[in-house]
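All protein chains of the complex are present and in place, except for one that has been dropped.
Coming up: chain A.
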């Protein structure tokens, strides 16, 4: 039985920034410790920086464990969850700064969900250039050149479960900036089929014996 979390409709419900659910210390009223680094903290909470741990109260936040059964977003099924060895997210865009900020956002989201990042690299940009005539009629010597630049950024994540991958990808894709496209490659791990789990050569001598037996009888 594996709880499968359906992707939440609001993108921010996937993981509250900075909350460490593994702490296990849930207050009854919905207060929980929040560990913020000073850089990630929103401005309105900066005055509380002198303490290491902040107790922040969020009203209307359900912490009751029994609520999970009534929660329609999480469903439990008997099928084993698919496993991915590698998830490769390639983003391409015209503007390198937009890709930089999106990479920061994706890495932050992956760290919050506890996904291990294998590597982040930047494939070389591609420029498509073409030359056209500047004038509508004659003037062959005067041309105009246009180019379209595509910058890339590749984020490789490793060892994910199917439900984590779904949640992460849904969150990432809902927050894709305009003018940026994404390509995803998933490398799935599958169990070896039963008929090739054991080597065949254990059974081969019996086959040879029957063949030799057939030959002897044929004589």
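As a convention for this text, contacts are C-beta pairs under 8 Å (C-beta built on N, C-alpha and C of every residue); 3 or more make two chains touch, one makes a residue touch a chain; residues count from 1.
The rule is simple: contacts and distances are computed from a predicted model.
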Choices "AP-2 complex subunit alpha", "Mitotic spindle assembly checkpoint protein MAD2A", "DELLA protein" or "Mitochondrial ribosomal protein S24" - which one is the UniProt name of the chain not shown: "Mitochondrial ribosomal protein S24"
Selected residue (touches chain absent from view) among A:119, A:142 or A:195: A:142
For chain A, the residues touching the chain missing from this view: 92-95, 126, 128, 134, 139, 141-142, 144, 148-150, 173-174, 176-181
